[in-house]
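Take a look at the following structure, please.
The complex appears here without one of its protein chains, the remainder shown in place.
After this line comes subunit A, so read on.
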Amino acid sequence: MQSTWDGVVADWSADKETFAMPWGKLMMWIFLLGDTFIFGIFLIGYMAVRMSAVEPWPDTEAIFTMTMFGHEFPLLLIAIMTFILITSSGTMAMAVNYGYRGDKRKAVMFMGLTALLGATFLGMQVFEWYQLIVHYDIRPWGNPHGASQFGAVFFMVTGFHGLHVLGGVILLIVMAIRVHRGLYDKKGYAVVEITGLYWHFVDLVWVFIFAFFYLL
């Protein structure tokens, strides 16, 4: 019987490797699967802590509001950070695309641009943390705006995500230099896609953080 499952059965039962792809790509996918569980557990922990909190949860709308041109914008900084990260995901996708087309110069250029946007995102996150700590007096052990658990969860999850962005920026710079120096000219540019997978994952996690920490 011919069905969609034939491919799966053949992949797993044939006398060969199951996943036909560069080993680095498979390892990156497995690493990302593990990372999904780490972030998943963090977010579920956040849910449990927020559900069990007796004091009201701090109103993120009030904390993250910015005033510009005499008008109040809720979550303006966070919205800009989100757009920057999405843009960096777009440039990364372009880098991967140009890598597979064999256009080394453009691939390196877009990788550099992605790293730059990632660094911008980090800079804005540092500014956000500074505001929360200095102006809103939020600490991991308590804050004047409501449930004391807010600081602990917020700093842990956004901090862990920020570390991932930092790692991604370093990885991008290193890989851009290596591609530029021609280390992958013979092997092919699968390495650009592998770096891209990691970067898109960082963006993916931010989609969830943006919704759960700021909007809801």
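By definition in this document, a residue touches a chain if its C-beta (ideal position, glycine included) is under 8 Å from a C-beta of that chain, and two chains touch if they have at least 3 such contacts; residues count from 1.
Keep this in mind: contacts and distances are computed from a predicted model.
The complex includes a chain that is not drawn, and of the options "Oligopeptide/dipeptide ABC transporter ATP-binding protein", "Dihydroxyacetone kinase subunit L", "PaaC protein" or "Cytochrome C oxidase subunit IV" the UniProt name matching it is "Cytochrome C oxidase subunit IV". In the complete complex, the hidden chain is touched by one of A:Ser89, A:Gln125, A:Asn143 or A:Thr158, namely A:Ser89. Across A:Ala62, A:Val174 or A:Val207, the single residue that touches the chain missing here is A:Val207. Residue positions on subunit A in contact with the hidden chain: 4-5, 7-8, 10-12, 14, 16, 18-21, 29, 33, 36-37, 40-41, 44-45, 47-54, 61, 73-75, 79, 82-83, 86-87, 89-90, 92-94, 96-97, 100-101, 193, 196-197, 200-201, 203-204, 207-208, 210-211, 214-216, in rising order.
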